Each structure stands twice: as C-alpha cells, then as structure tokens.
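Here you go, one structure.
Left out: one protein chain. Kept in place: all the others.
Then we have chain A:
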Amino acid sequence: MTETAETDAEQAIVEQVTTAWSAERLVAIQGGGTKAFYGNRVAAETVLDCSVHQGVVAYEPTELAITVRAGTPLAAVEALLAEHGQQFPFEPPHFGAAATIGGMVAAGLSGPRRPYAASVRDAVLGVRVLNGKGEVLEFGGRVMKNVAGYDLSRLMAGSLGVLGVLLEVSLKVMPVPPGRITLVQEQDQAGALELMQRWAGQALPISGTAWLEGRLHVRLAGSDEALTQTQRIIGGAPMAVAEADAFWLALREQELDCFAVDSLTGDGFAGDGFAGDGLAGERSLWRLSVRSATAAKAIPAPDLIEWGGALRWLRSERSAAEVREMARTAGGHATLFRAGSGRSAPRDGVFTPLNPVAARLHQHLKRAFDPAGIFNPGRLYPGMGRTAG
C-alpha cells in the first residue's frame, strides 16, 4: 500500500528508471558513492543519482522506528537519533561523509556492534522500492513485527542494488546505553580468541571486540551496575573515553593501519583516501566471515579479528581460491574487500560463489524484480544482469 506521497525527487528517479526500462539502458544506482569500491565493478551506461531524495518521513522515538528517504545522509540521521538518545544498533560504517541511508542498506555492512546487537538486515522493518519496471512498491512496514507476505524488505539489505532502487527505508532503532567503557589487554591471537569465546557464553554487555597488534580491545555498554560487574570479569586497562571512541570510530571506518592496502592503480577497487596510505605491496584486503570459535591456526596471520572471532581481516597475497577455502572450512565465506595494486578481481567476482541451486535462484530473483536486467549489472555476481552493448 502506498502510504507516502511521491516527492519531486522520487518522481524524477521513477521517470529515469521507466525510461531506462523501456530503452533497456543499464543503470548504476548511486547514493553518496562512498561504497562504490565494495562489490564487483558495474558496467553501466548511466548513473542514477539518488542522493537528492532526502528527508525523514517519520520518527517517533518511543516506537523505536524511523522512516527515511534513501538519499538522506547517514550522518544527519545518526545525529537526529542521538538527539533523542537513540542509535542504529548495527553501528554502520560510513566510508565517507556523503554516505546515505540507501547505500547503507544496499551494502548491508554492519560495524563492531553487529554480533552483540543486530545487523543492518535485522533492523530493516520495511522498504519503499522501485523495481526494474519502474513500479513503486512497499514491503514490510514501520512496525516491529510483520509477516504479511514474503519478507522482501530484508531481502533488499546487502543486495547491492541488483533488485531495485531503494526509495525509503524503515529501520528499528535502539536506545544508547547509559555508559560505556573500553578495556584493553595484551593477548596473543589464541588467547584473545579463547577469552572472547568464554565471554560470549555469558550474558555480558559487550558491544565490541577487536584484536589487533597483540592487543584485545573490549567495549562494554550498559548501566553503571552492569559495567562495574563486567569490568571485573573482563579485566584489562580502561582506555580514556575520547581515545576509545576515536579507536572504535577508526575501526568502523577502516582507517586503522591494519586495513591499509596499496590500491592506487584504479582497477575498480581504488581507495577513496580513507583506507590509510600504507604501502602494503600486492596484498589484498580480505574479509572472512566465519564461525566465531574457529581456531587461530585455521586462518593464519589475520591483521584484525572482530565480532568475537566471527570476522577476521587478512591482508594477503594468497589466491582467491586459497582464502575462500580457509573461510569455507571455517563455516563461512570470504570477500575480497579491497584488491592490492596490480591485482585484479577474480573472474567469478569478489564474493564467494554460490552453490548451484542458490546461484540459479539468484538469477530467477533478479529477473523477478528487474526483468530487463538493467540495475547494477554484475555488481553482486558477474553475469547477474544484462551486459552492456
């Protein structure tokens, strides 16, 4: 059901898509362009700029939900939430000041708080989306519980724009806990993994974990009572609040040295200046999402471990096949997050290829939403969508 009136900006987007659909013109959907490096390179004929479609449609703090037009700057929305003592539970990376809400949902990337709170996808309540035929559709809603029809709103999270153009998104928000503290201790990788493991088996108010350079950082968020009690369990030295906030921000935004790869060749993964300026040679940055209890030796020499062990970052010269196999053995998958200079993406793309049934279903779903294959062709997987020419 169409609840919101069409704005001029939305009207313009609809017209562009309707034209592209009839002309079968390939469209690259763009918000703030801050996550253009993520995913596979898109060979499009035209860019659909959604960043002008801005505004908060509805926000009632006690409903724990906000509805926002997709082009709205993420920073502005977070500032609004903060004014009301609320936040997005998934702590989304921005990767640049221009980051939009639509880009955040389409990329589906969550930050350090993800395993302890929610993912972007978990928080999606509803979407207003434009399909490949230029039809404006609404799925989900603005309420917490909704099982009317297929869950096509959460399907949009992380879909990288291959199914449709996000116009509006409704998201669950949560209160900012009253207090926070970050504790740091020296630990080798195995020790850090074991500790994160042990803590995860108890109901503790942990809101972030990061092991790098031989140090384990644990962020707690909650009431004073909970922090005091948990601090005794976790141990380690407290960081000054400002220093700690800066650390978690730099981690979320991947501005720490451990993310730096030398990617200046413009091969489609070129850095946007936020990936640090280290010269890491030909190593690429891999993101391995795995079982949290995966042993240290199964994924040798990670540069960073997050999410209680479930996310491991690796700068490596290994082949895609080798890295993917490590991740597969650990119950997960690997993404080539940023390719090192002189290294091109694997032919089958930066994401781990799907099993044959899932791959076929992806093609069918793509056609179900975007019959002409015009949206972000190849961004998710090469071959998903029509090719230019």
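We adopt the following convention: a residue touches a chain if its C-beta (ideal position, glycine included) is under 8 Å from a C-beta of that chain, and two chains touch if they have at least 3 such contacts; residues count from 1.
In this section, contacts and distances are computed from a predicted model.
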Omitted chain, identified by the protein name its UniProt record gives, among "Tripartite tricarboxylate transporter permease", "Anti-anti-sigma factor", "DNA repair exonuclease SbcCD ATPase subunit" or "FAD-binding oxidoreductase": "FAD-binding oxidoreductase"
Residue, one of A:Lys35, A:Arg69, A:His94 or A:Arg114, that touches the chain absent here: A:Arg114
Options A:Ala9, A:Val42 or A:Leu155, residue touching the unrepresented chain: A:Leu155
Candidates A:Glu45, A:Asp122, A:Glu255 or A:Glu282 - the one touching the absent chain: A:Asp122
Chain A residues that touch the omitted chain in the full complex: 1-3, 60-65, 85, 108, 114-115, 118-119, 121-122, 131, 135-139, 141-152, 154-155, 157-159, 162-163, 174-178, 197, 200-203, 205, 222-223, 225-226, 228-230, 289-293, 307, 310-311, 330-333, 335, 351-358, 361-362, 364-365, 367-369, 380-381
